[in-house]
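I am attaching a structure below and will ask some questions about it afterwards.
For this depiction, one protein chain was excluded, whereas all remaining protein chains were kept in their positions.
In order of appearance the chains are A, B and C, and numbering begins at 1 in each one.
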Amino acid sequence: MQAILEQQAKERIASVIARHFDSEAQNGRLFINLGVGIPTMVANYVTSPNIYVQAENGMLGVGCAAPEGQMDHDLINAGRTCVTETPGCVYMDSAASFGMIRGGHVDATVIGAFEVDQKANIANWIIPNGKQLGVGGAMDLVTGAREVVIAMQHTSKNGKPKLVKGCTLPITGIGEADMIVTEYAVFVFESGRLILKEIAPEITLDELRAITDADFDLSPDLHLMPL
Amino acid sequence: MQAILEQQAKERIASVIARHFDSEAQNGRLFINLGVGIPTMVANYVTSPNIYVQAENGMLGVGCAAPEGQMDHDLINAGRTCVTETPGCVYMDSAASFGMIRGGHVDATVIGAFEVDQKANIANWIIPNGKQLGVGGAMDLVTGAREVVIAMQHTSKNGKPKLVKGCTLPITGIGEADMIVTEYAVFVFESGRLILKEIAPEITLDELRAITDADFDLSPDLHLMPL
Amino acid sequence: MASDKYRSIEDAIARVKPGSRIMVGSFGLAGYPEELIEALAASGTGDLTIISNDLGTPGVGLGKLLTNNQIRSLIGTYYNWNPEVAGANNEGRITVKLIPQGTFAEAIRAAGVGIPAFFTPTGAGTDLAAGKETREFAGRACVLEESIHADVALIKAYKADELGNLVYYKTARNFNPVMAMAADTVIAEVEEIVPVGSLDPESIVTPHIYVDVLTMRKS
Partner (left out) sequence: MASDKYRSIEDAIARVKPGSRIMVGSFGLAGYPEELIEALAASGTGDLTIISNDLGTPGVGLGKLLTNNQIRSLIGTYYNWNPEVAGANNEGRITVKLIPQGTFAEAIRAAGVGIPAFFTPTGAGTDLAAGKETREFAGRACVLEESIHADVALIKAYKADELGNLVYYKTARNFNPVMAMAADTVIAEVEEIVPVGSLDPESIVTPHIYVDVLTMRKS
């Protein structure tokens, strides 16, 4: 197993997810919501003009980050980054914005996670008794978006598997994960089973099993992650 | 008892209600919703500039009926009359409009009724197995408006009391009536009792009792209806 | 036409299949998709459930669909303007589900925003609450109402941009924006399609995410 540096891992995860969305957007417009961190980076890699970004704080058609000197602090995404407009963008209030999400109109959300388990449960909102106290839109997004894509490094900073048999932290949603993308692998949930679809060239299947606590099956068309 | 012609009765009812609203509007802006028929006529009699008319089909700040030749069939009130704009008027969708009503933001609604009983129940939406099948906004209005003013002639076309001990027709709302204005009298509900506040000069108290099925008390300041 | 959502009225109405649940925006004759309804009447597609505030007047607008026997059931609030409805209902030719108008609007919005049911004081204790759960909140009886969803929504807007963002005109807005959120397929009849960027992002009422097909009124 060949180590992948953190920055490279993040860029890879974002680009793999972007490729997935570019492919989906060939069938028509795709509306996506991007969480803070790696998920936001996905916007830098998508190439399809058919992809529209929704920000849950009240905007459809979010553009790229605002360049230095052109920042408007009343034009932000949900990660409080100053952003720009795209042609045809729309502003709305928070109830309308979450209505769009909860109502199933947003095709996909990309979020990070502390843990995901083999039953598609996601834990990404809180570490009890810690220094952070917030849920934000995490529960609404995993429940409302049609497809929930987890973008996370394969293991925690101290090397523990994040893809586990059963979440130990408080969950964000039950059985809501649809796809998991790490620097080493792409998994999907199909008929309640976790399936490995792609594996990175830096790792063997046995090595991947060693850093994955969750049980998973191999896809009939399991292939190397195209990089 | 001196007969009052139908047209005169309607005008009187509308003007008495208008006087009530003009008085209330001295304390600040008053937002009212007017049903079809006599209620709509109230707008012709109010004089306070502090009164704003809401139409449940999606407008706040409804103006007078549109003059011949200036009718816009996409600018109507809930009775499908072409109306006009007032300065500062606002358009909204039906959910927002009924939200305004149900949320208790509209100060008063004026509606007609088939029957009102001494427990403040209102029956105004349907005569079973008849030629009409519709509830419209009646239930929302009686439930949502802070004050429900009933505008109706004292008796039905065949002389039967409309102010009854108990409604016989399907009710629109339980205990929702606050004030009843007929051509002969003004009643209010106070602490669950029906109270006569004003009586018209054309009728004696005994004659009023004879055409009123409901039991009522006399207000300590019962007085002649000012005309 | 530079919009990839643009279709002819005929192509658009072909998406309405027999037996479908169809929402139609309107209040009386204000804000109804006239040409779509004409085409639906001409198509003869039947066994429809029509979800709309009212049914126009006999033989006019939505009223045509009843005159044509294309309707199996109605969900709405006010049919006093079209006495054919009470007649057909009394004769058992159609079923009619009456809902208070504010509850109707809110239940359609609820479907659009993923709320399966809500409590409302409207209608508590009346015949229209029969068979529905009633519960007190802050001492007030409230009825549990479920959301209302459709297969297709036929709506009328004033202008669309090429993406499908919509704005409305005066009281022709009525139920159109909530219906635009509450159906699997949303077809909007508009008077004009303007270039992307022509509509103020602060003033767009229906974002393009909700709109599948645009048709343009000929007249």
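Following the convention adopted for this analysis, a contact is a pair of C-beta atoms (placed from the backbone, for glycine too) under 8 Å apart; a residue touches a chain by one contact, two chains touch by 3 or more.
Computed from a predicted structure; not experimentally measured.
Every shown chain that the unseen chain touches in the whole complex is listed here: A, B, C. Interface note: of C:9, C:24, C:55 or C:113, the residue touching the hidden chain in the full complex is C:113.
When you scan B:104, B:130, B:166 or B:201 for touch with the missing chain, the hit is B:104. Which of A:39, A:99 or A:112 touches the hidden chain is settled by the complete complex: it is A:99.
Even with one chain removed from view, chain A keeps its contact list with that chain: residues 55-59, 72-78, 80, 91-95, 97-99, 101-102, 129-140, 143-144, 170-174. Chain B meets the missing chain through residues 29, 31, 52, 54, 60-61, 85, 87-92, 95, 98-106, 144. Mapped onto chain C, the interface with the missing chain covers residues 106, 110, 113-121, 137-138, 140, 142, 146, 167-170, 200, 202-203.
Here is the rule we use: only the chains that are shown with their structure count from here on.
The chain with its Cα centroid farthest from the Cα centroid of chain A is B. Spacing of chain A relative to chain B, judged by their CA centroids, is 56 angstrom. The centroid of the Cα atoms in chain A and the matching centroid in chain C are 35 Å apart.
Shared interface positions of chain B, i.e. residues touching 2 or more other chains, are not present.
In chain C, the positions touching at least two other chains are 109.
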